[in-house]
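Take a look at the structure set out below.
Just one protein chain is left out here, and the rest sit where they should.
Each chain gets a letter, A, B and C, in the order it is written, and its residues are counted from 1.
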Amino acid sequence: MPSEGKLKTGKVAIVGASGYAGEDLVRLVLGHPHADLVAVTSRQYAGQTIAQVFPKFSHYAKAKTLKFTEPSASLVDEGGDKVVFLALPHGVAAEYAVPLLKAGAKVIDLSADFRLKDPAIYEEFYAHKHPAPELLAKSVYGLCEIYREEIKKANFIACPGCYPTSILLPIIPLLRAKLIKPGSIIADSMSGVTGAGRKVEVDYLFAECNESVRPYGIPKHRHLSELEQEAGIASGQKVTMQFTPHLIPVNRGILTTLYLEPTEKASEELSKKIGKAYAAAYGDEIFIRLLEGKALPDTKNVVGTNFVEIAWRLDLRTGRLIVMSAEDNIVKGTSGQAIQCLNIMNGFTETTGLI
Amino acid sequence: MPSEGKLKTGKVAIVGASGYAGEDLVRLVLGHPHADLVAVTSRQYAGQTIAQVFPKFSHYAKAKTLKFTEPSASLVDEGGDKVVFLALPHGVAAEYAVPLLKAGAKVIDLSADFRLKDPAIYEEFYAHKHPAPELLAKSVYGLCEIYREEIKKANFIACPGCYPTSILLPIIPLLRAKLIKPGSIIADSMSGVTGAGRKVEVDYLFAECNESVRPYGIPKHRHLSELEQEAGIASGQKVTMQFTPHLIPVNRGILTTLYLEPTEKASEELSKKIGKAYAAAYGDEIFIRLLEGKALPDTKNVVGTNFVEIAWRLDLRTGRLIVMSAEDNIVKGTSGQAIQCLNIMNGFTETTGLI
Amino acid sequence: MPSEGKLKTGKVAIVGASGYAGEDLVRLVLGHPHADLVAVTSRQYAGQTIAQVFPKFSHYAKAKTLKFTEPSASLVDEGGDKVVFLALPHGVAAEYAVPLLKAGAKVIDLSADFRLKDPAIYEEFYAHKHPAPELLAKSVYGLCEIYREEIKKANFIACPGCYPTSILLPIIPLLRAKLIKPGSIIADSMSGVTGAGRKVEVDYLFAECNESVRPYGIPKHRHLSELEQEAGIASGQKVTMQFTPHLIPVNRGILTTLYLEPTEKASEELSKKIGKAYAAAYGDEIFIRLLEGKALPDTKNVVGTNFVEIAWRLDLRTGRLIVMSAEDNIVKGTSGQAIQCLNIMNGFTETTGLI
Partner (left out) sequence: MPSEGKLKTGKVAIVGASGYAGEDLVRLVLGHPHADLVAVTSRQYAGQTIAQVFPKFSHYAKAKTLKFTEPSASLVDEGGDKVVFLALPHGVAAEYAVPLLKAGAKVIDLSADFRLKDPAIYEEFYAHKHPAPELLAKSVYGLCEIYREEIKKANFIACPGCYPTSILLPIIPLLRAKLIKPGSIIADSMSGVTGAGRKVEVDYLFAECNESVRPYGIPKHRHLSELEQEAGIASGQKVTMQFTPHLIPVNRGILTTLYLEPTEKASEELSKKIGKAYAAAYGDEIFIRLLEGKALPDTKNVVGTNFVEIAWRLDLRTGRLIVMSAEDNIVKGTSGQAIQCLNIMNGFTETTGLI
């Protein structure tokens, strides 16, 4: 790896920067020592500087001069020398990804458009034909701790959904080690309200969310498609999962509780195997904290950061394995992981701009 | 049933009225048309009137005159003509229940002391010998919709825990109808912070709970003892359950999501059977709302009330049955259900003082 | 006053029942023993029963049968035998008030349309010509503790705004007793987010309000028009006031802190005069709690109720009088006070349906 000091700063563009994920990406890119933000697009804010739209970023010199623009053909035509983040709704991201990749850009897509390898499953879960099925084989699923080697060589990243990040990181080491039955996975998650994006709908008004907790999107939430794909790859077999998301009154954070059936009887010995599997997978991962002793994950310990907390308990009474994780749905769940991908792709220290 | 107008108002005492449940019980008894609050005890507040301790109740004439007292022998000796609510920590409630029952009082105990029928299980879960095992056979578990007939004839009620109320109401009809496998029950619950009581511990400070969600007490929370007892009675066999509570930043409310394996393959037909089982059990229950159409439970619809919302989804992909419930942990989960028991015991209309 | 038992139940209609105030009014009318809800209108919900739109009201038999309708001419034509609540935006309420009054209905208007006596001030603050200036002289400002006698004889009530209720109740007794300088009034208020109504705007999304506090609408909020009118009436001179509202992350509640200059030097004697003025004005008012000792207002003590808490401190260092009040912006600030007006108009006990 080249010494950090010699690294060339690269040009970065962000397409669709007005939602919560886009805004957080702007924050991270402005603060990144090797990223030079040269374009941000937003239909809503075109013509205004970043500092006008987000006064809290106004201490960055760039925020005072760089203006939002309408997404345009020239952005794409001249995009070849850039890393371009797409923070757009699914179905729309593909419109930009195709020409940008052709022009030679590196593309980091935060939408759901290129996470699935099978266009039929995309259509099943997203209810429209995939807009660019020929590209599905070329994207790398940007779950950094799992696909680091692939990301290093990639020029096209499909960042995982916020829920899948919180679910797949805990289960993949167990599936790979064949410690749990792939068909037994039940994922129960609670998310802060930014997970819904900056969507102006009555359901997300303060007084509808505050002092409220509710399930939604059951039993077939869209994220099941990428969850089952990745659990299938890790286990080497087709997987059907259970997943229930809940909305809770916090701004940020996802807490996931997983109910899993081990492949063998719960015992001290199994406990050791589970501990070893996690230590082997994540013992050296800076962004994953395997909690020790009595500690359990708490979103307040990860909010605003790219860290994930994981803890597990083997229930000797029921035989089940309970695994819990906590992450910031916007950072590790979206924008932070996208920056982590950028760092890996470009050979930067993986924590650059994130710690 | 006698006409409501002719009902005699009965004397009521509340022992231990300074916690959240006790305070709410004071509110409900003050507003109850057939209850005459004659004594409230609290070591902390002894000598002060109810209105001084809880100014928000000061519009009740009784609140301005009735003073908190130290719990005393005379309270017990003269308790024979009263209904006495015990809002005390487990282990302490028994000290009052024994002499009060002997003196002829009706006792409604909100603690965990008399919920379990087997003193060995009590000792296993509460870590000390049961203080009055001879009374365990005499108490009635105060889950009103399930034990109404027993409550009518009872003079000693052990009110269910807040979590068990939210879990048992949804599963008992399914267990009785043999529609789910008793060994498959996974209960994932989220509770507001009043569930911890007015405990002055760092974990429950505002800034430790706000913008936070965390699991706790796993894998063997105390409420499992009554959950397994009651699920066992409903199914006619020994049951071991999975239960994970989480703390979320709301004052009140429990949302429970249940993962259940049906005894037969998921199908339209099974779906009808489940619907029928719920309609038969709760179709006429005023405090249980079986949600229809796309509606899902939301704690904000039940907070401050004695209502429970229940909805279910049969997942044809996974074969599992997902049942969700919402309640106010303090009202239906504690004080409101205690008042419902009072109404049933005394032949009052069941909703008196609750709607 | 006739005995409560003999009171005839009256027909009630609610026009515009889909906002937070309208919803709360539906709740209060459904639970009111002398009110028979015969019509509710809402363009958005026309055709659905109350129980379908608000499942939490479904235990009221009426909620299962009464359907929302489009507001129509027949509602107005046949409205003469009813009390009609208007929960509509300002400017729109007048369209209904005029024909309803002509048809003989009693009208209780929750909008700002008929609060002001001077159409020029209406135009100055609401930026359009008053739609029915001839009616301004006929409406009674529904601040119950101040205008009770007028309300008794009225058939047309203009309910005060939520902020004005929290500000005028504390200052009117002081102004009437000439204890404060009318030109010195500074009102600093904090309101929960329901105060903005069920408006679907980005500013009121959960993640925009949670973990946030912000002033707005300064320096000339519309409520200044009715504040200055009523302070002027109480003091017998023209008054110009300072008022700053802030939005805080609670669902309900307004806390107002008032900074006032006494007409005489701060002293023990002045302190006694202030105490006497409040005792004379509110000592017998059930919905106003004059706090004693060290107690200070807290919205959590009034939320969900029609009560107002008031406390004051005379600062001997600065010579200023600080008065603080707390109310529920939706109940005492809107729907509860409207019901209180209904009770007064119809000779019901003033607390009917409110305690």
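Going forward, contacts are C-beta pairs under 8 Å (C-beta built on N, C-alpha and C of every residue); 3 or more make two chains touch, one makes a residue touch a chain.
Computed from a predicted structure; not experimentally measured.
If you put the hidden chain back, the residue from B:T194, B:Q242, B:N306 or B:S325 that touches it is B:T194.
The residue touching the chain not shown here, chosen from C:K8, C:H128, C:K153 or C:R317, is C:R317. Only one of C:A63, C:L88, C:I288 or C:V303 touches the absent chain when the whole complex is considered: C:V303. The hidden chain makes contact, of the residues C:K220, C:K238 or C:K272, with C:K220. Of the listed positions A:S58, A:S72 or A:S267, the one in contact with the omitted chain in the full complex is A:S58.
Considering the complete assembly, subunit A touches the hidden chain via residues 31, 55-56, 58-59, 211, 286, 289, 291, 295, 301-302, 304-305, 307, 309, 351, 355.
Contact between subunit B and the unshown chain involves residues 20, 192-194, 198-202, 204-211, 249-251. Counting the whole complex, the residues of subunit C in touch with the unshown chain are 186, 188, 190, 208, 210-216, 218-220, 240-242, 244, 246, 248-253, 255, 257, 259, 296-300, 303, 313, 315, 317-318, 320, 322, 324, 326.
Criterion: only the chains that are shown with their structure count from here on.
With respect to subunit B, maximal separation of chain centres occurs for A (centres as means of Cα atoms). Subunit A and subunit B have centres, each the mean of its CA atoms, that are 40 Å apart. For subunit C, residues touching at least two other chains, in rising order: 211.
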